[in-house]
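In this view, the complex is presented without one of its protein chains, the others remaining in place.
Labels A and B are assigned to the chains in the order they are written; within every chain, residues are numbered from 1.
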Amino acid sequence: MKKSSTSPAPSLRADQAVRRGPAMQILVDGCPVDAFEGESVAAALFAAGRRELRRSPRDHAPRGMFCLMGSCQECLVWIEARKLPACQVPAAAGMEIETLGFREQRLG
Amino acid sequence: MVDVRPAPIDLLVIGAGPAGARAALRAQSCGLEVLLVDENGDAGGQVWRPLPPGFKRAAGVPHSAEALQGDALRAELGRSGIQCLFGHKVWNVGSSLRTDLIGPEGVASWQPRALLVATGTTERVVPFAGWTLPGVIGLAAATILLKSQNMLPGRRTVVAGSGPLLLAVANGILKAGGEVTAVLDLASRGDWLQTLPSLASRPDLLWQGAQWQARLRRAGVPMLYRHGIASVEAGGKGFRVHAQQVDKTGMPVPGAASPIFEADAVAVGHGLVPGTDVTRLLRARHRYEASRGGWIADADPQGRTSVAGLYVAGDGAGIAGAAAAGIHGELAAVACAHDLGRLSAEAHTRERDRLLAQWHKPARFGRAMAGLMALREGTVASIASDTVVCRCEDVTRAEIDAAAREGARDMNQLKAWTRCGMGPCQGRTCGDVAAAVLAVHVGSREAVGCFTGRAPLRPVSLAEVAGNYTYADIPIPKAAPL
Partner (left out) sequence: MSVNLRASAPYDAIVIGGGVMGCSTALHLAQGGMRVALVDRGPLCREASGVNAGTLTLHMTRAALVPYAMRAWQMWMESEKWLGMGVLATHVPGLTLAFTEAECELVELRAKARREYGAPIEVISAARAREIEPGVHPGLLKAGYCDIDGFASAYLTGRAFRHALAAAGVDVIENTPVEGIDSGDAGHVVRFGGAAGREALQARRVVLAGGVWIENMLAWLGVQIPIKVLINQLIITERVRPLMRTVLSVANGLLSLKQFANGTVLIGGGWQGDGDRERGGVEARPQNLVGNMRLAAYAVPALAEARIARIWLGLEAETADAMPIIGDVPGVPQAYVVGSAHSGYTSGPFMGRIMAQHILGQQPELPLFDPARLLGMPMPGN
């Protein structure tokens, strides 16, 4: 089980019952993050220790994945010019992901 | 999306969980042309979630009954040749039942003769201080994380809320090598004992429940009945979870000890709410039944709604559990086949009665579980004023109460006055709880109603709907008067 390069803690991935897809890297806000092919982007970010994904509109409170079924829209990220719930997107090698705040800053 | 697909579809099924998948299979066997649509990558819904693409079940390891059931269903669907559109979201349905989808290749519309909505439920989480912190996830969410993504919510997780998912998640965490800091259950041991008669027909589940209890005991996991979460705050290695003792309505017991647990994750859920997005959009009649999860389409036992050609099945039609959902799907399929003239009255009556007889026992169990998950008025009453209720728009309980005091009498007025429900989740996350809060002022859930159903059913972008075009492609009706 590969240790994530962005998290100091032991991995949250549990391999007792499953053989994962190949280990690879995705790009998150320009930085490489270890992930496994096919797992949801939300899970990959979560396992990498990136639990905060955005800020709430009025209170600017930190938010992250919540319902994991594409309903709550808390885990929104930008993937290839589309704003999508990260929990519904399977990670692929080299996938470029931007968090909402990062992209908003980039575009000015 | 303007050009509708010409292939004649008799029945379009939205949702490939236990109800929808079984309905599709049954409808096909009745000779109907079926199209099965699901936003997920494969069939199974929530309860039988497929593994992520590219993952394989480990060999030489015993897999859960649920995993095997899900795999079997997916295999059966695969063999059936039923047209399945996975990874497609339904974003609009017209009054003719024309269904507008968005998928990897863009938008497309289908015009079936009948529509079956088997979209299941969403999770209800009653707000408490700190519930929006990253790392606090739903109980059903934790189930998905464990069973599908094969990932722990944290190294040390507090599991809280109500219903059968509590033990399932706690055990899933232990099996996956994690630690359960505590299990906080709003129910009492007595509440659980009362569900025993419904389990009479399911010795396997009784056995599983006992195993789960035993494992938790062996692992030394504190199991606190009649306890809820008062608040979660960031601190230490993650969170400090303040538990509180509650009465049977979920109301905190004053003066009782408040244990504090250190954890790095919280999985919390207070039941499931039937998804009525599509049926509300189509203006079907609905009724409120707390014991079935809340608002549901007003339907007959086979799922016929007040809108001709529109059927509902599964937990989305009223919580009755996964086993009952499959049978309900079949009931809807035979009803539809009969209504479309493809099944004789006698054959229909025979099948209907046979299926109904099969449905009762699993439904009884499912309903008992739904009872454990029902919204308790004390949990709603104890939501603090400054707690966010509408996550999308940061609307607090105080703002909802203020709107009510000023005269907001129904959910749509509440929405107009507070923005509660105007965000990207379209009221799915907050709607049930916000309605419960407003109902305290107004008098009943029936009186406050629901948010009016609107398209899009899921967010779609302008680009996705507009497609590729030039200025000349824009169909301009006549210009406005001078």
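FYI, a contact is a pair of C-beta atoms (placed from the backbone, for glycine too) under 8 Å apart; a residue touches a chain by one contact, two chains touch by 3 or more.
Computed from a predicted model, the values in this text were never measured in an experiment.
Note that the absent chain touches A, B when the full complex is taken as a whole. By the touch rule set out above, chain B reaches the unshown chain at residues 1-2, 92, 94-95, 98, 100, 109, 283, 406-407, 409, 412-413, 416-417, 422-424, 426, 452, 454-456, 459-463, 465-467, 469, 471, 473-477, 479-482.
Those residues of chain A that touch the chain absent from the view are 57, 81-83, 104, 107.
Just so we're on the same page, only the chains that are shown with their structure count from here on.
Computed centre separation for the pair chain A/chain B is 23 angstrom, with centres defined by C-alpha atoms. By the touch criterion given at the top, residues 39-41, 46, 51-58, 61, 63, 67, 122-123, 132-138, 140-141, 144-146, 149-155, 175-178, 388, 391-394, 423-425, 428-429, 458-459, 461 of chain B touch chain A in their complex. Contact residues on chain A toward chain B in their complex (touch as defined above): 9-10, 12-22, 37-40, 43, 46-47, 51-53, 56-59, 61-74, 76, 82-83, 88, 90.
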